[in-house]
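I'd like to ask you about the structure that follows.
Shown here: the complex without one of its protein chains, the others still in place.
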Amino acid sequence: MNGLPCTAAILPLLAANPLTEPVGVIHYLVVGAVLFTAGIACMMLKRNALGVLMGIELVLNGANLNFVAFASPYLQAEGGMSLGLDGQMIALFVILLAAAEAAVALAITLNFYNNHATVDVDRADDLKG
Amino acid sequence: MESLLAPSFVSGLAALAAGGAVCPPGLLLPTAAVNFHSLLFFLFAALACGFALGVVISDNVVRMALYLVFSLAATAGLFFLSGAEFVGAMQLMIYVGGTLVLLVFGVMLTAQAPFIEIRASASDRTLAAVAGASLLGLLLTAALSVDAWNAPGAGVIPDPSATPLGMAMVGLRVDDPPANAPVAGRAGYLLPFEIVSVHLLVVLVGAAYLARAKRRRTPRPIEALASAVAPASPPAAAARSGSSSALVGGTR
Partner (left out) sequence: MVELLLGFGLPGWLAWTVAALVSAALILNVIAVGALVFIWAERKVAARIQDRLGPTRTGGKFGWLQSLADGIKLLAKEDLMPDGADGLLFKIAPYVSFCASFCAFIALPFAFDVVAQRLNVGVFFVVAVLGLEVFGVILAGYASASKWSLFGAMREAAQVVSYEVPLGMCVVVPVMLAGTMDLVTIGEKQAGWFTNWYLFHDPFTFVIFWVYVTCAVASVNRAPFDLAEAESELVAGFHTEYSGLRWSFFFMAEYGSMFLVSGLAAVLFLGGWNGPVPLAELLGWSGRGGDTSAFLVYLVRLLGLVNLVGKATIGVLFMMWIRWTLPRLRIDQVMTTCLKYCTPIAAAMFAGAMVWQLLLPGGLLPGWGRPAGEIREGWLEGPGGSPVRVADRD
C-alpha cells in the first residue's frame, strides 16, 4: 500500500540506530499521524457520543503535535526551515478552542441524554423521514 | 502481592521517566552512547500511540477516558521534549486538567449500565480498521515523501522562554525570525487572542445555558426510565428522588 517511495525513504531511518540519533521532524509526524488515525477511527467506530468527542480530541492533538514539531528548532535539520513561534501559537489556540468545543459538545450530549435517555448517536434519528 | 507489583512497577517507570527529564533537551552528550532525548522521545511516543490505540480498541467508555488522559499527558511530554515548554504546560493544564475532567464528568453523568459499553458491530470494526489503515498509510507516505522532514534534527536548542510567546500575545514579536524564513515581517497575535477570549466567554455562557436545569412538569425520559427499571423498594425510591439512581458504575 505504501508504494516504493515510502519504503525507499524508510530504509535509511531503519539503518541508523534510533537511540543514538537525534530525533527529527519525521518522528513527530509519525506519532501525529498515529494519533490522528486513532482519532478518526474512534469517531467512526464509537456509538457513544462521548466516545466520538474523544476521537475529536485525539485528532486535534495529532494536528497539534505536527504544529509543535514544525515549530521546534531542535528538530530541524541544519539549515532547515522552522515555523518558529507561530507553530506554538497555533497549537495554543487549538488547545483553547478544543476546550471550548468540548464544553459545548458536552452540553449538547447532556441535553440529548436528558431528552432521549441515551447517549447512542445512532438513536438520534428523530428527523428521519 | 503480585497484583500490587505491576502497577508499582508502572509508577516506578513513570518516576524514572520524570526523573529522566533532568536531562536538558538541548544538551547533547559528547561521550554518550545513548541519546537521552531520543530515548525519552520513544518512551513518550510509545505511551501516546499505545494509549491512543487503547482508546480506539476499548469498549468501556470510562476506560477510554482514562486512556485518553494518559495519551494526552504523554503528548504533553513530547511537547516538552521538542522545546515547547509553555505549550506542554498548557496542554497539561487546559487539556488534561480542564477539558478531560469535564469529559470524565460527562461520562459519569451518563454512565448508566446500558451505555458504558456500546459495542460496534463487526462490520463497522472491519470498515474502521481498513479505513484507518489506509489513512495511516496515506499520511505516512505523504510525510516520508518530503526529504527535508526526513533528516535527523540538528540537536541544538536555544533556551526556551515563555516571554516571546507572551509578547506575541499582546501583539509584539520579540523572537528571532526562524532561519530561512520566506517573509521578513511577522504579525502579532493580539487580535486572535481577543477573539479567542470573547469566543470562550460566549461558549461559557452558551454551555451554561444549554446544560441548565430546567423545571418541567412531565418527568424527563431518563427519570421515567429509572422509575421503570428500579425495583419498588424504599432505598431505590429514595435514590430515585435524588439526582440519579443508576450512577454506580463498574463492570465485571
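A and B label the chains in the order they appear, each numbered from 1.
One rule holds for everything that comes next: a contact is a pair of C-beta atoms (placed from the backbone, for glycine too) under 8 Å apart; a residue touches a chain by one contact, two chains touch by 3 or more.
Because the structure is a prediction, the values reported are computed rather than measured.
The residue from B:43, B:56, B:81 or B:111 that touches the chain not shown here is B:111.
For the options B:63, B:125 or B:199, the residue in contact with the chain missing from this view is B:63.
Along subunit B, the points of touch with the absent chain fall at residues 3-4, 7-8, 10-11, 14-16, 18-24, 29-34, 36, 60, 62-63, 66, 69, 73, 85-86, 88-90, 92-93, 96-98, 100-102, 104-105, 108, 111, 159-163, 167, 172-174, 239, 247-252.
In this text, only the chains that are shown with their structure count from here on.
Each chain gets a centre from the mean of its Cα atoms; for subunit A and subunit B, those two points are 10 Å apart.
Residue ranges on subunit B touching subunit A, taken from their complex, read 25-26, 28, 32-35, 37-39, 41-42, 45, 48-49, 52-53, 55-56, 61, 64-65, 68, 71-72, 75, 78-79, 82-84, 86-87, 90-91, 94-95, 98-100, 102-103, 105-107, 109-110, 114-115, 118, 120, 124-125, 127-129, 131-137, 139-141, 143-145, 148-158, 164-165, 168-169, 173, 175-182, 186, 189, 192, 196, 199-200, 203-204, 206-208, 210-211, 220-222, 224-225.
For subunit A in complex with subunit B, the touching residues are 1-3, 5-6, 9-10, 12-13, 16, 18-31, 33-42, 44-48, 50-51, 53-55, 57-58, 61, 64-65, 68-69, 71-86, 88-89, 91-93, 95-100, 102-104, 106-111, 113-120.
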